[in-house]
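There's a structure below that I have some questions on.
Yeah, one chain of the complex is gone here, protein chain that is, but the others are all in their spots.
Up next, subunit A:
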């Protein structure tokens, strides 16, 4: 459950972050303001708050819309974990927007012009030239984001999702071995974190092959 929430939130966050970063960089009117308001509001409030606001607020919204349109559909039928996905995707998206924005800006303009001069369209240029390099630049920050999100998933316990921490709590409350249970949970988180760090290091090594050497 922990891994699922982490993965979905990060993918969701990424899907939000790339367009948001683009909109901010290109200063698209209106959208750019929305994106920057989104980033500052989300980053300015705790992750637990996002979870509660979505968990308690979104059902009200869904039900009232459903009632207006006579969809015969109520929010009760939606599994709780979906609200967690939405809330954490929003959280991850805001942080990733800034990370990716910095990455995109680090790719020099000359390569974009070169891609255009070759005849590539702006979309092709972004996908094939800018984004891979932006992600390479952002790698370390993104990896911190992944780890942060992994640990952040413990908050899902507050809305009765049993992820690692929640499981530990449940086990402990049956046998009163709280300390042991939490140590076990902590070890699992640590293990996962080490794994993420290893993967990052491996990718970093690959990236360094093209970053190696001075820029002539």
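As a working rule, a contact is a pair of C-beta atoms (placed from the backbone, for glycine too) under 8 Å apart; a residue touches a chain by one contact, two chains touch by 3 or more; residues count from 1.
As a convention for this text, contacts and distances are computed from a predicted model.
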Among "ABC transmembrane type-1 domain-containing protein", "Cytochrome bc1 complex cytochrome c subunit", "Amino acid ABC transporter ATP-binding protein" or "Peptide/nickel transport system permease protein", UniProt-listed name of the chain not shown: "Amino acid ABC transporter ATP-binding protein"
Identified contact with the non-displayed chain, of A:26, A:45 or A:111: A:111
Among A:22, A:54 or A:129, the residue in touch with the chain that has been omitted: A:129
Among A:26, A:40, A:160 or A:211, the residue in touch with the chain that has been omitted: A:211
Absent-chain interface as seen on subunit A, which is shown: 108, 110-111, 113-121, 124, 128-129, 132-133, 136, 207, 209-216
